[in-house]
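Left out: one protein chain. Kept in place: all the others.
Up next is subunit A:
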(Lines give C-alpha, C1' and ligand atoms only; values in the text may rest on other atoms or scores of the structure.)
Protein backbone atom coordinates (compact mmCIF):
# COMPACT_ATOMS: atom_id res chain seq x y z
CA UNK A 1 0.00 0.00 0.00
CA UNK A 2 1.23 3.46 -0.88
CA UNK A 3 0.29 6.32 1.43
CA UNK A 4 0.56 9.99 0.65
CA UNK A 5 0.32 12.47 3.52
CA UNK A 6 -0.60 15.80 2.00
CA UNK A 7 0.37 19.22 3.30
CA UNK A 8 1.46 18.30 6.80
CA UNK A 9 3.28 20.70 9.10
CA UNK A 10 6.28 18.77 10.36
CA UNK A 11 7.36 19.02 13.98
CA UNK A 12 10.70 17.26 14.02
CA UNK A 13 12.81 17.81 17.12
CA UNK A 14 16.46 17.38 16.17
CA UNK A 15 15.83 17.90 12.45
CA UNK A 16 16.04 21.64 11.96
CA UNK A 17 15.84 21.35 8.16
CA UNK A 18 12.31 19.96 8.33
CA UNK A 19 11.03 21.46 11.56
CA UNK A 20 8.03 23.72 11.03
CA UNK A 21 7.97 23.09 7.27
CA UNK A 22 4.89 22.06 5.33
CA UNK A 23 5.56 18.90 3.34
CA UNK A 24 4.01 15.90 1.64
CA UNK A 25 5.23 12.48 2.75
CA UNK A 26 5.15 9.42 0.52
CA UNK A 27 5.20 6.04 2.26
CA UNK A 28 5.63 2.79 0.40
CA UNK A 29 6.07 -0.66 1.88
CA UNK A 30 6.25 0.86 5.34
CA UNK A 31 9.16 3.15 4.42
CA UNK A 32 9.41 6.89 4.00
CA UNK A 33 10.11 7.15 0.28
CA UNK A 34 9.95 10.90 -0.22
CA UNK A 35 9.46 14.00 1.87
CA UNK A 36 8.84 16.98 -0.37
CA UNK A 37 6.47 19.54 -1.74
CA UNK A 38 3.56 18.85 -4.05
CA UNK A 39 4.32 15.15 -4.44
CA UNK A 40 2.17 13.54 -7.12
CA UNK A 41 2.90 9.82 -7.28
CA UNK A 42 1.39 7.62 -9.90
CA UNK A 43 -0.46 4.37 -9.27
CA UNK A 44 -2.84 3.44 -6.51
CA UNK A 45 -2.28 5.79 -3.59
CA UNK A 46 -4.23 6.37 -0.41
CA UNK A 47 -4.09 10.09 0.31
CA UNK A 48 -4.26 11.44 3.84
CA UNK A 49 -5.37 15.04 3.90
CA UNK A 50 -6.74 16.32 7.21
CA UNK A 51 -7.48 19.73 8.73
CA UNK A 52 -4.43 21.47 10.21
CA UNK A 53 -2.48 18.23 9.87
CA UNK A 54 0.75 18.04 11.83
CA UNK A 55 3.23 15.16 11.72
CA UNK A 56 5.98 14.30 14.16
CA UNK A 57 8.12 11.26 14.84
CA UNK A 58 6.03 8.62 16.63
CA UNK A 59 5.56 9.33 20.31
CA UNK A 60 6.99 7.21 23.10
CA UNK A 61 5.61 6.60 26.60
CA UNK A 62 7.95 5.28 29.29
CA UNK A 63 5.33 4.22 31.85
CA UNK A 64 2.23 2.28 30.88
CA UNK A 65 0.40 -0.46 32.77
CA UNK A 66 -2.22 -2.77 31.29
CA UNK A 67 -3.35 -5.83 33.18
CA UNK A 68 -2.37 -8.92 31.27
CA UNK A 69 -1.73 -11.47 32.58
CA UNK A 70 -3.70 -11.51 35.81
CA UNK A 71 -5.74 -8.32 35.74
CA UNK A 72 -7.45 -8.52 32.37
CA UNK A 73 -10.51 -6.79 33.84
CA UNK A 74 -8.37 -3.65 34.02
CA UNK A 75 -7.01 -3.83 30.49
CA UNK A 76 -5.78 -6.36 27.96
CA UNK A 77 -2.58 -5.91 26.02
CA UNK A 78 -4.51 -5.94 22.73
CA UNK A 79 -6.94 -3.18 23.69
CA UNK A 80 -4.30 -1.29 25.64
CA UNK A 81 -2.03 -1.09 22.62
CA UNK A 82 -4.98 -0.08 20.43
CA UNK A 83 -5.66 2.78 22.88
CA UNK A 84 -1.98 3.73 22.85
CA UNK A 85 -2.08 3.99 19.05
CA UNK A 86 -5.27 6.07 19.14
CA UNK A 87 -3.50 8.31 21.64
CA UNK A 88 -0.58 8.88 19.25
CA UNK A 89 2.03 6.53 20.70
CA UNK A 90 4.04 4.22 18.47
CA UNK A 91 6.05 2.79 21.35
CA UNK A 92 5.29 2.18 25.01
CA UNK A 93 7.21 0.74 27.93
CA UNK A 94 5.02 -1.77 29.75
CA UNK A 95 5.40 -1.77 33.52
CA UNK A 96 6.23 -5.05 35.25
CA UNK A 97 3.07 -5.22 37.35
CA UNK A 98 1.15 -8.13 35.91
CA UNK A 99 0.16 -11.13 38.02
CA UNK A 100 2.41 -13.00 38.21
CA UNK A 101 5.07 -10.36 37.65
CA UNK A 102 7.31 -10.94 34.60
CA UNK A 103 10.49 -12.25 36.23
CA UNK A 104 11.62 -14.84 33.67
CA UNK A 105 12.47 -14.72 29.98
CA UNK A 106 9.37 -16.85 29.33
CA UNK A 107 7.19 -14.10 30.78
CA UNK A 108 8.88 -11.51 28.57
CA UNK A 109 8.39 -13.70 25.50
CA UNK A 110 4.69 -13.94 26.35
CA UNK A 111 4.34 -10.16 26.62
CA UNK A 112 6.24 -9.54 23.39
CA UNK A 113 4.09 -12.15 21.65
CA UNK A 114 0.86 -10.54 22.83
CA UNK A 115 1.96 -7.27 21.29
CA UNK A 116 3.61 -8.65 18.19
CA UNK A 117 0.92 -7.66 15.67
CA UNK A 118 0.00 -4.37 17.25
CA UNK A 119 0.45 -0.99 15.67
CA UNK A 120 2.11 0.36 18.81
CA UNK A 121 5.32 -1.41 19.72
CA UNK A 122 5.46 -2.90 23.19
CA UNK A 123 8.68 -2.79 25.20
CA UNK A 124 8.28 -4.73 28.42
CA UNK A 125 10.15 -4.16 31.65
CA UNK A 126 11.22 -7.25 33.55
CA UNK A 127 11.10 -7.55 37.33
CA UNK A 128 14.31 -6.56 39.02
CA UNK A 129 13.94 -9.16 41.75
CA UNK A 130 12.34 -12.59 41.79
CA UNK A 131 8.62 -12.11 42.27
CA UNK A 132 9.37 -8.40 42.77
CA UNK A 133 9.90 -9.31 46.40
CA UNK A 134 13.03 -7.24 46.76
CA UNK A 135 15.15 -10.19 47.87
CA UNK A 136 17.11 -11.86 45.08
CA UNK A 137 17.85 -10.62 41.56
CA UNK A 138 15.78 -12.11 38.76
CA UNK A 139 17.55 -13.48 35.63
CA UNK A 140 18.11 -10.06 34.16
CA UNK A 141 20.42 -10.98 31.29
CA UNK A 142 18.07 -13.72 30.18
CA UNK A 143 15.10 -11.36 30.23
CA UNK A 144 17.03 -8.72 28.32
CA UNK A 145 17.77 -11.32 25.66
CA UNK A 146 14.03 -11.99 25.37
CA UNK A 147 13.21 -8.31 24.94
CA UNK A 148 13.08 -6.68 28.36
CA UNK A 149 14.38 -3.14 28.09
CA UNK A 150 14.85 -2.40 31.77
CA UNK A 151 14.33 -3.90 35.20
CA UNK A 152 11.86 -2.70 37.76
CA UNK A 153 9.87 -3.91 40.74
CA UNK A 154 7.27 -1.37 39.61
CA UNK A 155 6.09 0.72 42.58
CA UNK A 156 7.52 -1.58 45.21
CA UNK A 157 10.47 0.37 46.61
CA UNK A 158 13.80 -1.45 46.90
CA UNK A 159 14.02 -1.69 50.68
CA UNK A 160 17.39 -3.43 50.76
CA UNK A 161 20.15 -1.04 49.60
CA UNK A 162 22.44 -3.97 48.94
CA UNK A 163 20.03 -5.33 46.33
CA UNK A 164 20.23 -2.06 44.41
CA UNK A 165 24.00 -2.09 44.75
CA UNK A 166 24.19 -5.60 43.30
CA UNK A 167 21.73 -4.78 40.51
CA UNK A 168 23.67 -1.70 39.42
CA UNK A 169 26.94 -3.67 39.42
CA UNK A 170 25.56 -6.78 37.75
CA UNK A 171 23.79 -5.01 34.88
CA UNK A 172 26.89 -3.12 33.76
CA UNK A 173 28.26 -5.99 31.67
CA UNK A 174 25.16 -5.97 29.44
CA UNK A 175 24.14 -2.32 29.81
CA UNK A 176 20.94 -3.05 31.68
CA UNK A 177 18.81 -0.19 32.97
CA UNK A 178 17.83 -0.45 36.63
CA UNK A 179 14.71 1.24 38.03
CA UNK A 180 14.23 2.28 41.62
CA UNK A 181 10.86 3.58 42.72
CA UNK A 182 11.52 6.67 44.82
CA UNK A 183 9.68 6.00 48.05
CA UNK A 184 10.76 5.30 51.59
CA UNK A 185 7.90 3.19 52.88
CA UNK A 186 8.86 3.66 56.51
CA UNK A 187 8.39 7.40 56.20
CA UNK A 188 5.36 7.16 53.92
CA UNK A 189 3.66 4.34 55.80
CA UNK A 190 -0.08 4.38 55.19
CA UNK A 191 0.11 7.76 53.44
CA UNK A 192 -2.70 8.49 51.02
CA UNK A 193 -2.02 11.98 49.69
CA UNK A 194 0.64 14.68 49.73
CA UNK A 195 1.52 15.81 53.24
CA UNK A 196 0.33 19.36 52.71
CA UNK A 197 -2.44 21.76 53.52
CA UNK A 198 -5.16 19.64 51.91
CA UNK A 199 -4.17 16.51 53.85
CA UNK A 200 -4.58 18.49 57.08
CA UNK A 201 -8.05 19.67 56.12
CA UNK A 202 -9.19 16.24 55.03
CA UNK A 203 -7.66 14.26 57.88
CA UNK A 204 -5.91 12.02 55.37
CA UNK A 205 -2.52 10.59 56.16
CA UNK A 206 0.15 12.42 54.22
CA UNK A 207 3.17 11.20 52.29
CA UNK A 208 5.95 13.66 53.02
CA UNK A 209 8.15 14.74 50.09
CA UNK A 210 10.90 13.55 52.42
CA UNK A 211 9.80 9.96 51.73
CA UNK A 212 10.73 10.51 48.08
CA UNK A 213 13.97 12.46 48.18
CA UNK A 214 15.33 10.45 51.11
CA UNK A 215 15.14 7.37 48.89
CA UNK A 216 16.52 9.25 45.88
CA UNK A 217 19.48 10.47 47.94
CA UNK A 218 20.25 6.91 49.04
CA UNK A 219 19.96 5.57 45.51
CA UNK A 220 22.19 8.27 44.07
CA UNK A 221 24.83 7.53 46.70
CA UNK A 222 24.71 3.88 45.72
CA UNK A 223 24.91 4.80 42.02
CA UNK A 224 27.95 6.97 42.65
CA UNK A 225 29.60 4.03 44.38
CA UNK A 226 28.71 1.34 41.85
CA UNK A 227 28.39 3.01 38.48
CA UNK A 228 25.73 1.58 36.19
CA UNK A 229 22.51 3.08 34.81
CA UNK A 230 19.69 4.13 37.07
CA UNK A 231 16.22 5.35 36.15
CA UNK A 232 14.02 6.99 38.77
CA UNK A 233 10.43 6.90 37.52
CA UNK A 234 7.68 9.42 38.24
CA UNK A 235 9.23 11.88 40.66
CA UNK A 236 6.82 14.32 42.26
CA UNK A 237 8.58 16.87 44.45
CA UNK A 238 10.71 19.96 43.94
CA UNK A 239 13.41 18.63 46.22
CA UNK A 240 13.72 15.48 44.11
CA UNK A 241 14.37 17.64 41.05
CA UNK A 242 17.26 19.42 42.74
CA UNK A 243 18.76 16.16 44.06
CA UNK A 244 18.75 14.68 40.57
CA UNK A 245 20.13 17.89 39.07
CA UNK A 246 23.10 17.68 41.46
CA UNK A 247 23.71 14.05 40.53
CA UNK A 248 23.64 14.84 36.83
CA UNK A 249 26.10 17.64 37.39
CA UNK A 250 28.41 15.08 38.97
CA UNK A 251 28.10 13.01 35.81
CA UNK A 252 26.13 10.08 37.21
CA UNK A 253 24.21 7.99 34.70
CA UNK A 254 20.76 8.75 36.07
CA UNK A 255 17.49 9.67 34.37
CA UNK A 256 14.07 10.40 35.76
CA UNK A 257 10.53 10.93 34.56
CA UNK A 258 7.42 12.75 35.67
CA UNK A 259 3.79 11.76 35.21
CA UNK A 260 1.88 14.23 33.03
CA UNK A 261 -0.87 14.31 35.68
CA UNK A 262 1.60 15.91 38.10
CA UNK A 263 2.23 18.75 35.64
CA UNK A 264 -1.45 19.68 35.59
CA UNK A 265 -2.97 18.79 38.91
CA UNK A 266 -2.10 19.37 42.57
CA UNK A 267 -3.27 18.33 46.01
CA UNK A 268 -6.11 20.86 45.61
CA UNK A 269 -7.84 18.44 43.26
CA UNK A 270 -8.31 16.08 46.20
CA UNK A 271 -10.51 18.44 48.22
CA UNK A 272 -13.54 16.39 47.29
CA UNK A 273 -12.02 12.96 48.12
CA UNK A 274 -12.21 11.99 44.42
CA UNK A 275 -10.35 8.68 44.22
CA UNK A 276 -9.44 9.24 40.56
CA UNK A 277 -6.90 11.76 41.84
CA UNK A 278 -5.37 9.23 44.21
CA UNK A 279 -1.99 8.36 42.74
CA UNK A 280 1.37 7.03 43.79
CA UNK A 281 3.32 9.31 44.09
CA UNK A 282 0.63 11.72 45.26
CA UNK A 283 -0.30 14.97 43.54
CA UNK A 284 1.71 17.58 45.41
CA UNK A 285 1.74 21.32 45.96
CA UNK A 286 1.55 24.11 43.40
CA UNK A 287 5.22 24.91 44.06
CA UNK A 288 6.15 21.29 43.32
CA UNK A 289 4.08 21.35 40.12
CA UNK A 290 5.84 24.46 38.87
CA UNK A 291 9.27 23.02 39.64
CA UNK A 292 8.39 19.79 37.82
CA UNK A 293 7.39 21.74 34.70
CA UNK A 294 10.61 23.72 34.85
CA UNK A 295 12.62 20.54 35.40
CA UNK A 296 11.02 18.96 32.35
CA UNK A 297 11.68 22.01 30.18
CA UNK A 298 15.31 22.22 31.20
CA UNK A 299 15.87 18.50 30.75
CA UNK A 300 16.69 17.67 34.37
CA UNK A 301 13.56 15.57 34.11
CA UNK A 302 14.32 13.46 31.08
CA UNK A 303 10.82 12.58 29.98
CA UNK A 304 7.13 12.91 30.76
CA UNK A 305 5.03 9.77 30.85
CA UNK A 306 1.33 9.01 31.05
CA UNK A 307 1.84 6.62 33.99
CA UNK A 308 -1.27 4.98 32.56
CA UNK A 309 -2.78 2.80 35.31
CA UNK A 310 -6.13 1.28 34.42
CA UNK A 311 -8.11 0.13 37.44
CA UNK A 312 -11.60 -1.26 37.34
CA UNK A 313 -14.40 0.54 39.11
CA UNK A 314 -14.45 -1.82 42.08
CA UNK A 315 -10.93 -0.72 42.95
CA UNK A 316 -11.85 2.96 42.81
CA UNK A 317 -15.46 3.29 43.94
CA UNK A 318 -14.46 2.87 47.57
CA UNK A 319 -13.68 4.91 50.66
CA UNK A 320 -10.58 6.97 49.90
CA UNK A 321 -8.22 4.99 52.13
CA UNK A 322 -9.31 1.73 50.54
CA UNK A 323 -9.22 2.84 46.89
CA UNK A 324 -6.27 1.82 44.70
CA UNK A 325 -3.64 4.29 43.51
CA UNK A 326 -3.53 5.27 39.83
CA UNK A 327 -5.21 7.00 36.92
CA UNK A 328 -5.56 6.43 33.19
CA UNK A 329 -3.18 8.62 31.26
CA UNK A 330 -2.73 7.54 27.63
CA UNK A 331 -5.82 9.15 26.15
CA UNK A 332 -5.21 12.47 27.88
CA UNK A 333 -1.43 12.59 27.48
CA UNK A 334 -1.14 14.76 24.39
CA UNK A 335 -4.19 16.89 25.12
CA UNK A 336 -2.88 17.70 28.58
CA UNK A 337 0.74 18.32 27.64
CA UNK A 338 -0.20 20.33 24.56
CA UNK A 339 -2.62 22.45 26.55
CA UNK A 340 0.13 23.17 29.05
CA UNK A 341 3.17 23.62 26.82
CA UNK A 342 1.96 24.05 23.24
CA UNK A 343 2.49 21.76 20.26
CA UNK A 344 6.16 22.31 19.62
CA UNK A 345 7.37 21.65 23.14
CA UNK A 346 4.92 18.87 23.90
CA UNK A 347 5.74 16.87 20.77
CA UNK A 348 9.45 17.28 21.48
CA UNK A 349 8.84 15.86 24.97
CA UNK A 350 6.69 13.00 23.66
CA UNK A 351 9.49 12.03 21.26
CA UNK A 352 12.03 11.79 24.10
CA UNK A 353 12.96 8.59 25.84
CA UNK A 354 13.86 5.92 23.29
CA UNK A 355 17.58 6.57 23.54
CA UNK A 356 17.60 5.83 27.27
CA UNK A 357 16.31 2.33 26.55
CA UNK A 358 18.86 1.65 23.83
CA UNK A 359 16.24 2.10 21.11
CA UNK A 360 16.85 3.94 17.90
CA UNK A 361 15.68 7.57 17.86
CA UNK A 362 12.93 8.10 15.31
CA UNK A 363 13.64 10.58 12.55
CA UNK A 364 11.91 11.61 9.37
CA UNK A 365 14.51 10.62 6.79
CA UNK A 366 13.88 9.22 3.36
CA UNK A 367 14.55 5.50 3.41
CA UNK A 368 13.70 5.05 7.09
CA UNK A 369 10.83 2.89 8.34
CA UNK A 370 7.75 5.01 8.87
CA UNK A 371 7.12 5.84 12.51
CA UNK A 372 4.82 8.84 12.63
CA UNK A 373 2.16 10.50 14.73
CA UNK A 374 -0.48 12.61 12.93
CA UNK A 375 -2.42 15.23 14.83
CA UNK A 376 -4.08 18.62 14.92
CA UNK A 377 -2.81 20.65 17.88
CA UNK A 378 -5.61 23.24 17.87
CA UNK A 379 -9.05 21.92 18.85
CA UNK A 380 -9.99 22.07 22.51
CA UNK A 381 -12.21 19.37 23.95
CA UNK A 382 -13.58 18.17 27.25
CA UNK A 383 -12.53 14.63 28.06
CA UNK A 384 -15.68 12.63 28.75
CA UNK A 385 -15.79 9.23 30.39
CA UNK A 386 -17.96 7.90 27.55
CA UNK A 387 -15.31 8.75 24.97
CA UNK A 388 -12.60 6.70 26.70
CA UNK A 389 -11.61 3.61 24.71
CA UNK A 390 -9.77 2.04 27.64
CA UNK A 391 -11.41 -0.91 29.34
CA UNK A 392 -11.24 0.92 32.69
CA UNK A 393 -12.51 4.47 33.10
CA UNK A 394 -10.48 5.75 36.06
CA UNK A 395 -9.21 8.94 34.48
CA UNK A 396 -8.53 12.00 36.63
CA UNK A 397 -8.72 14.02 33.41
CA UNK A 398 -12.47 13.42 33.05
CA UNK A 399 -14.19 16.76 32.71
CA UNK A 400 -10.91 18.58 32.06
CA UNK A 401 -10.56 20.78 28.99
CA UNK A 402 -7.65 19.49 26.92
CA UNK A 403 -6.22 20.60 23.61
CA UNK A 404 -5.32 18.76 20.45
CA UNK A 405 -6.74 15.91 18.42
CA UNK A 406 -4.67 12.85 17.57
CA UNK A 407 -5.55 11.59 14.09
CA UNK A 408 -3.57 8.41 14.37
CA UNK A 409 -0.20 6.79 13.87
CA UNK A 410 1.75 5.00 11.15
CA UNK A 411 4.39 2.42 12.03
CA UNK A 412 5.94 0.52 9.15
CA UNK A 413 3.14 -0.79 7.00
CA UNK A 414 0.56 -0.50 9.78
CA UNK A 415 -1.72 2.42 10.46
CA UNK A 416 -4.98 3.27 12.18
CA UNK A 417 -5.79 6.12 9.83
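We take it that a residue touches a chain if its C-beta (ideal position, glycine included) is under 8 Å from a C-beta of that chain, and two chains touch if they have at least 3 such contacts; residues count from 1.
Just so it is clear, contacts and distances are computed from a predicted model.
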- request: Refer to UniProt and select, among "hydrogenase (acceptor)", "Aldehyde dehydrogenase", "Heme chaperone HemW" or "Aspartate carbamoyltransferase", the name of the complex member that is left out.
  value: "Aspartate carbamoyltransferase"
Task: For the chain that's not shown, point to the residue among A:189, A:250 or A:355 touching it.
output: A:189
- request: Could you tell which one of A:22, A:201 or A:297 touches the chain left off the display?
  value: A:201
Touch residues of subunit A, complete complex, unshown partner: 189-190, 195-197, 199-206, 208, 272-273, 314, 317-322
